[in-house]
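With one protein chain withheld, the remaining protein chains of the complex are depicted in position.
After this line comes chain A, so read on.
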């Protein structure tokens, strides 16, 4: 089985988000970039397929050279090789189009992406990719088993979960549950050394027109100060929630 794991290069959750150039660009100053958490659960599940079922695992990112350390980290975790499509990620559709081209050429059976990235939160790339290549698609996926060309997946739904049967080729929008937090791997020294020798292929983009354009960013209004209520005066809290916040 040939697996491709899509790796988004995103600011760490604890990063302060600021913008430059008249609020049109993310200020990357002092921002730590990481593998998108939803993708990391998928990558770890892919490692399981590699170790237990002999799958090969490549990782891919669409972006400039600045994303390569994130791909190297995925190699250090255990992926066999990496692909970087050398073009800025402009919008979800353009990224899906680039991925579709690589998936078709590479003959991948299973593509695992995160349900969404934690920067743009679009939740659209995996579905668009599946539709572009004519593969089956399951998102919010919290469990995945593959047997030959058949797959069983569990999707988290509002208020519960749903078990589905499907087949390869398949695109997954993964999240926590594919593996547990405690299964995530921190690259060890051996992995990091090996990662330096593994191939990281830069491929040139195909033509893809973006469908949406970011005009500008805006930060939310600063929040007002918290109102403290004494634990001995919970009537006041009930009254505030009713009269002031109007939520009960």
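Convention: a contact is a pair of C-beta atoms (placed from the backbone, for glycine too) under 8 Å apart; a residue touches a chain by one contact, two chains touch by 3 or more; residues count from 1.
Basically, contacts and distances are computed from a predicted model.
Only one chain is not pictured, and the protein name UniProt records for it, out of "Sugar ABC transporter permease", "Formylmethanofuran dehydrogenase subunit C", "NADH-quinone oxidoreductase subunit K" or "Electron transfer flavoprotein subunit alpha/FixB family protein", is "Electron transfer flavoprotein subunit alpha/FixB family protein".
Check A:8, A:38, A:61 or A:101 against the missing chain and you find that the one touching it is A:38. For chain A, the list of residues touching the undisplayed chain reads 11, 13-14, 17, 19, 37-38, 41, 91-93, 96, 118-128, 130-132, 136-140, 142, 152, 155-167, 175-177, 180-182, 210-220, 223-224, 226-231, 234-235, 237-238, 240-242, 245, 247-248.
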